[in-house]
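The structure appears below as structure tokens.
Note that one protein chain is taken out, while the other chains of the complex remain in position.
Chain nomenclature is as follows: A, B and C, assigned in order of appearance, with residue numbering initiated at 1 for each chain independently.
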Amino acid sequence: MDFYSFLIQLLNGLQYGLLLFLVASGLTLIFGIMGIINLAHGSFYMVGAYMAFSLSVLTGNLFVAIVLGIVLSVALGVVLEWVLFSHLYKRDHLEQVLLTYGLILVFEELRSLIVGNDVHGVAVPAIFNWSIPLTETLSYPVYRLFMSAVCVLLAVALYLLIAKTRLGMMIRAGSSNREMVQSLGLNINLVYRLVFALGVALAAFAGMLAAPVSSVYPGMGTGVLIICFVVVVIGGIGSVWGALVAALLIGLADTFGKVLIPEAAGVTVYLVMAAVLLWRPEGLFRRV
Amino acid sequence: MSDAILATTDLSRRFGGLMAVASVAIELHRGKLHAVLGPNGAGKTTLINLLSGDLPSSRGSIRYKGDDITRLSPDRRSRIGIGRSYQKTNIFQAFTAFENCRLAAQSRAPRPLAIATDALRHTPVCDAARKALAAAGLAERGEWIASTLSHGEQRQLEIAMVLATAPEVLLLDEPLAGMGAEEARRMVELLKKITPEHAILLVEHDMDAVFAVADVITVMVNGQVLESGEPAQIRASPAVRAAYLGEDAGAGDLTERGSRA
Amino acid sequence: MKRSKIALLIALALLALFPLVGATFYTELVTKVMILAIFALSLDLLVGYTGLVSFGHAAYFGVGAYALALLAPKYEAANLWLTLGAAIGIAGLAALLVGMFVVRVKGIYFIMVTLAFAQMFYFVFHDTKFGRGSDGISMNFKPEATIGGVNLFDLGNPTHVYYLVLVALLAVFLFLRALLRSPFGRALQGIRSNEHRMRSLGYPVYRYKLASFAIAGALAGFAGYLSAMQFGFANPELLSWHQSGNVLLMLILGGIGSLYGAVIGAFAFVALQELYSYVTTHWQLLLGATIIALVIFLPGGLASVMGRFKRTLVGEPEDE
Partner (left out) sequence: MTTSRQQPPSRRARMNALAAVAAALVAMAGLTLPIDSALAQQQKVKIGLMLPYTGTYAALGNAITNAFKLAIEENGGKLGGRDVEYFVVDDESDPAKAPDNANKLIKRDQVDVLVGTVHSGVALAMAKIARDTNTLLIIPNAGADEITGPLCAANIFRTSFSNSQLGIAMGKVMAEQKKKTAVTITWKYAAGEESIGGFKESFEAGGGKVVKELYLPFPQVEFQPLLTEIAGLKPDVVYAFFAGGGAVKFVKDYAAAGLNKTIPLVGPGFLTDGTLEAQGDSAQGLLTTLHYGDGLNNPKNNAFRAAYIKAYKTEPDVYAVGGYDAAQLLIVGMNAVKGDTSKRAELVKAMAAAKIDSPRGSLALNVGHNPIHDIYLRKVEGKENKVVGVAVKNLTDPPKGCKL
């Protein structure tokens, strides 16, 4: 592997890592702030992708579809939190795991009932539908660079939201001591509902943004879920920063794993996870 | 220093900027009850946590029977004879009082490989548990589920569990807190009875009880040892009275003013 | 106390007589349910009695199944006792090795890490040559149960397999009941109730949890072995995380923290699946909704079930 293709593989690894961060950020946000494990996170990713498909067919423009999709997913998040998840705060993790496990089955069947089981493609928006030639045989699709840029922007936005804004301060306070914040007269239930909706919207947005590249097919949610778990566990549950670092680490490990040791491609990611956990059982950036 | 069963040198613990315990040197002797007094936040509970291993120390060392146990894990320290009770009741709420003590007694004869035998037929352990329950005054409460006991009875159970592990050193964190007058009186009698065969560290606010049982008293303020000595010396010491009761300490005897409301 | 003994015997008699009444299909179905009951019992030792909620227990079930499939010689029958012992041993060893990692963490980390390790096992069997790839392995011959040349029973005959599995279920049930009354078992339950106090009482909590994880893994391997033996077939999907989720669900259905709960949960889960798939092709929607309703509307959530667990422990041990 000469140096030039090493650079390209590095770019591939970072790009896949950023996409992983986009998908995992909602999971670690919901857990870190609200202490809820949400197995149905993969299903929201799938819902996002299917929304991108049906809405872009309706409106003819992906960006309009994404904006509409975000509004819909926030609404979905608010309803879900109010109907289901508000019951979960007091319950232990086992019940959260099982309730959201049930949700996966429900979402999968609803998708098959409403949209059917066919495979669909989502057109890449025209302005990004070209590639930059890197070598005489390989060129890099600009849409992937656009996606990476959006992921970086999102990481910064999330950091600023949590660290610098009033809402962020309320979220952080709420996550460390819910009763205390409640007693201070702050409507923490509204904040939790907002955070949950934000988490759902993040997952759906990841689905929508990646739809043109990933295409839309039954069962696409579950594949994403396991890799999200690995990222969140390595990064340290609840730490958005940790999720970013872990996602990049996994992106690179998966990329070079596939190229250098194809035999063990499936297992490389888990070997990395085992190594990290041996060194830091609570993940890299355990949010204390 | 010679026959001290447990001794600390320069024992400290820092939480960020706060020195919760600052270079404390304390000794426990077999047959002696060493009481530690001090206002809330003086670092008394932190000291016990350092001795029991629940909290790693930032600096200094702890020697037990001559060996350095500073790095030893809590379960290893318990197995070599350092038993402790908790200020915030820390018992098995779901089990009966008897089962709480039986588990404590079993830690001395765990027999983990005897998976075919019934733990309740292992008489030495069950006897030790019943003896500890009786000693703590909970003989007839054996079958009650711990969560249904009164707060005072739960405090008694804390002590019963420590006794059930037959320790050589006892670290007691405010055992009388929450007990009724009668139960407190019984506990003071118990402490007097068991002091000869144990080395006891007693953290307690109840002045009458402390001065009734203590052989040595140490007063801690802001993580540091203000003064340590015989009860009489501590009672008369101006420094203790000033620190403990605030600047305008009158001539009054420490005990009547300081007794707990 | 007497009445629960009678109820137990009635259930046992019912199970024992079932093959004489039920058609072959039902005999094999109930055999499979009993194997799942053993699998649920093994997980209950972890979840219900040690407080370790594993979301990757199917890994050791799969290791047990693959131990038989890989050890079975191609052109002749394997010896049941040897391969069974090997399967239980290997599954226990695998659980021990993984346990060393996972038992150091608690709560949500434990759930996620056990899931991730199970996925690692899944890929070993799905991707590598050693695991014979994604289509799994089918064995040409069922193992033989010979002692001193005498062939005890023929594993081709569903009724023989049924009774072998029934005996296995009984053995695992009684083994766990005895274990939970032993000093070791009581210590595990102490760890579940208050791990911090157990450590300060002098218990090496890490080693107890690791031992519990290994024993649970070995028993899961036992169940996996029986499932591969029943149809002479092992496939990577035996280790899929859906299996780990389903067995957790069985415990919830039956009630966590009671050995009866695990067995009842297995029967209830399969009955639910059969009922729903009989009703509509979109049965997974019903199953998902049932799970959600169960978690939300079970009065007091799982606590009510947990309460039963506390009281059962407290009463006479034989109450179990």
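Following the convention adopted for this analysis, contacts are C-beta pairs under 8 Å (C-beta built on N, C-alpha and C of every residue); 3 or more make two chains touch, one makes a residue touch a chain.
It should be emphasised that the depicted structure is a prediction, and the values quoted were computed from it without experimental measurement.
Student: For the chain that's not shown, point to the residue among A:Thr59, A:Thr135, A:Thr165 or A:Gln182 touching it.
Tutor: A:Thr135
Student: Could you please point out the subunit A residues that touch the chain left off the display?
Tutor: Spelled out for subunit A, the touching residues are 1-2, 5, 8-9, 12-13, 15-16, 109, 112, 116-121, 123-124, 131, 133, 135-141, 143-144, 213-220, 223, 254-256, 258-259, 262-263, 265-266.
Student: Pick out the residues on subunit C that sit against the missing chain.
Tutor: So the residues of subunit C touching the missing chain come out as 1, 3-4, 7-8, 10-11, 14-15, 18, 21-26, 28-30, 32, 123, 126-127, 133-136, 138, 156, 230-233, 235-238, 240, 242-243, 254-255, 258, 260-261, 263-264, 267-268, 270-271, 274-275, 277-278, 281-284, 308, 311-312, 314-316, 319.
We take it that only the chains that are shown with their structure count from here on.
Student: By Cα centroids, which chain is closest to the centre of the whole protein?
Tutor: C
Student: For subunit B versus subunit C, what separation do you get between their C-alpha means, in angstrom?
Tutor: So the centre of subunit B lies 44 Å away from the centre of subunit C.
Student: Where the centres are mean C-alpha positions, what is the separation of subunit A from subunit B, in Å?
Tutor: 50
Student: Just the number, please: Cα centre separation of subunit A and subunit C in whole Å.
Tutor: Using C-alpha averages as centres, the distance is 33 Å.
Student: So in the complex, the part of subunit C that touches subunit A is made up of which residues?
Tutor: Residues of subunit C touching subunit A: 47, 53, 55, 101, 104-105, 107-109, 111-113, 115-117, 119-120, 123-124, 126-128, 241, 245, 248-249, 252, 256, 282, 284-285, 287-292, 294-296, 301-302.
Student: Residue numbers of subunit B touching subunit C in their complex, please.
Tutor: 52, 54, 73-75, 78-79, 84, 86, 90-96, 99, 102-104, 106-120, 122, 125, 145, 161, 165
Student: In the complex of these two chains, what residues of subunit A are touching subunit C?
Tutor: Checking each residue of subunit A against subunit C gives 31, 37, 84, 87, 90-95, 97-99, 101-106, 108-110, 112-113, 226, 229-230, 232-233, 237, 263-267, 270-271, 273-274, 277-278, 281-283.
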